[in-house]
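Just one protein chain is left out here, and the rest sit where they should.
For chain A:
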Amino acid sequence: MDPRKPLLLLLLVAIPALISLSSATSPTADDLVAELETLRVQSPSGVIHLDDRSVSRFLTSAPVSRPYSLIIFFDAAQLRSKPDLHLSHLRSEFALVSSSFAAHHASSPATSLRVFFCDIEFQESQSSFSLFGVTALPHLRYVGPHHRSPRDSESMDQAGFSRLAESMAEFVEAKTKIPVGPIVRPPPISPRQIAFLAVALLISAPFLIKRILDGDTMLHDRRFWMALAVFVYFFSVAGTMHNIIRKMPMFLQDRNDPDRLIFFYQGSGMQLGAEGFAVGFLYTIVGLIVAFATHVLVRVRNTTAQRGVMLVAMLVAFWAVKKVIHLDNWKTGYSVHAFWPTSWRW
């Protein structure tokens, strides 16, 4: 480590000078490696950000058997908002792979460190994207030492992205023949937070214990359990499990008219999130109204108040039931009809 550090510092100073001085003469391979290493040190996770210039410098205009290989993650800022691409998530997973790789090889010789993790953004380096022939994201490329042009480089199978960092690491290992090592994920809560939580728990423990001994916690409150039971009911009849399992969005955008949002989906096999909650609410509200009338309202002394509340309650309940029946008929296309004796027909 020690002998390298001054060297790096030196390089840091030297490289810009070098570039400016000898833009005509092509840099040697060692120069490029040193430059890449510098860039890597500058980035917190070790992912080097490439643009059109650096791509041409490190790949296209570099001599063919390069002494390093690049793993390139293709990113697009404008597509990050699309939830089904998971670009930002994948990008952070890529950074994890990079830092894990660095951590695993921290003490090994520099040759194994000649794998550089890079990312490239669509907006600022469109020509590089066309150079690689990348048309769809997410996309991960391996450019080995012997790859002549960017198009020859090998891309990761699309299916692999579902397994995130692990499959990226496998891809890197398979291509570079260098182990990535265990993926080091940052713990969900930092040590400082743990300490804080522990202290908070310690302070509150006496109070909690006292309340538990008194039987005075929320868990001893019957109303809590009642609310919980009703909530589980609401949760289930709203079809929330369906939405979670199928990853349904809350609403869709109308294809013909992008300003309009579709909240209700016609066809019984599928439902949208907002739709489920709306109907689950309608399901639950009627029962709550009935319970309110039979258990609470009946205790009210004021007859006028009773009358008014009953009127509102009946209207709301009637509307809710009618709405659900209407929505169900609309959604499923069924029309329920009664069966009458034939002699009753007129």
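What we mean here is this: a contact is a pair of C-beta atoms (placed from the backbone, for glycine too) under 8 Å apart; a residue touches a chain by one contact, two chains touch by 3 or more; residues count from 1.
FYI, contacts and distances are computed from a predicted model.
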item	value
Among "BolA-like protein 3", "dolichyl-diphosphooligosaccharide--protein glycotransferase", "WD repeat domain 41" or "GPI-anchor transamidase component GPAA1", the UniProt name of the subunit that does not appear here	"dolichyl-diphosphooligosaccharide--protein glycotransferase"
Missing-chain contacts mapped onto chain A	219, 222-223, 225-226, 229-230, 232-242, 245-246, 268-271, 275-276, 279-280, 283-284, 286-288, 290-291, 293-295, 297-299, 303, 306-307, 310-311, 314, 317-318, 320-321, 324-325, 328, 331-332, 334, 336-339
